[in-house]
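Let's turn to chain A:
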Amino acid sequence: MKRSNAPIFWALFGAGGMLSALIGGVLVIITGLAAPTGMGLPGDTLSYAKVLAFTQSWPGKLALFVVISLFLWHAAHRIFHTLHDLGIHAGLVARLLCYGVAAAGTLASIVALLQVA
Partner candidate 1 sequence: MSASNARRPYKRPMGGWWRKNPYFVEYMVHEGTALFVAAYALLLLAGVFALGRGEAAWNSWLALLRSPPSLLLHGVLLLGFLYHTWTWFNIMPRTLPPILIGGERVKATTITRAGLAAALVASVLVFALAARLAS
Partner candidate 2 sequence: METFKADVAIVGAGGAGLRAAIAVAKKDPKLKIALISKVYPMRSHTVAAEGGAAGVVQAHDSLEHHFHDTVAGGDWLCEQDVVDYFVAHCTEEMVQLEHWGCPWSRKPDGHVNVRAFGGMKIERTWFAADKSGFHMLHTLFQTSLQFPSITRFDEHFCVDLLVEDGRAQGAVAINVASGEFVMIEAKSVVIATGGAGRVFRENTNGGIVTGDGMALAYRHGVPLRDMEFVQYHPTCMPGTGLLFTEACRGEGGFLVNKDGYRYLQDYGLGPAEPTPRNKAMELGPRDRLSQAFWYEQQKGRTIEGIHGSAVHLDLRHLGHKKLRERLPQICELAEEFMGIDPAKAPIPVRPAVHYTMGGILVDGNCASPLPGLYAAGECSSVGIHGANRLGSNSLSEICVFGKVAGDHAADFARSAKSAPSATLQKQADAAQMRALSLVRGNKGTERISVLRREMAETMERGCGIYRLGDEMQKTCNELENLRERYKRVKVDDTSSVFNTEWLLAIELGYQLQVAQAMAVSALNRKESRGAHQRLDDYKLRDDANYLMHTLATSAGDGPPVISYGEVKITHLPPGVRAYGAAGEAADAASKAKSAEGKAP
């Protein structure tokens, strides 16, 4: 019996799922609602200087990387299975589309984060 390689994707899915379940909501609130409107957070939370400082720091980079990549892997895995659930067994195509996007996103996030020197 061929051993499944699913654990890799499943582990990423699980980690991303747990992270998003724990703090996904509050991140949306911070970056999408409170900070832009200044409700609950200082109006200049998202000022260029502050965001730059955060992103230039290694802890900041790491946090952003973890969130972006794990969220993507979580989503990719679920969407891949949902396609299967819907009867779209595109096999390799679906796999590439889902996990490919996640991989590309992960790479892109590394590139983008390193750009912010």
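Simple rule for what comes next: a residue touches a chain if its C-beta (ideal position, glycine included) is under 8 Å from a C-beta of that chain, and two chains touch if they have at least 3 such contacts; residues count from 1.
On the choice of candidates, all candidates are chains of the complex that A comes from, given by their letters.
These figures come from a predicted structure and were not determined experimentally.
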In the complex, what candidate makes contact with chain A, out of 1 or 2? 1
Candidate 1 partner, complex, touching residues on chain A are 16-18, 20-33, 35-37, 40-42, 44-46, 48, 50-52, 54-55, 64, 67-69, 71-72, 74-79, 81-82, 85-87, 101, 105, 108-109, 112-113, 115-116
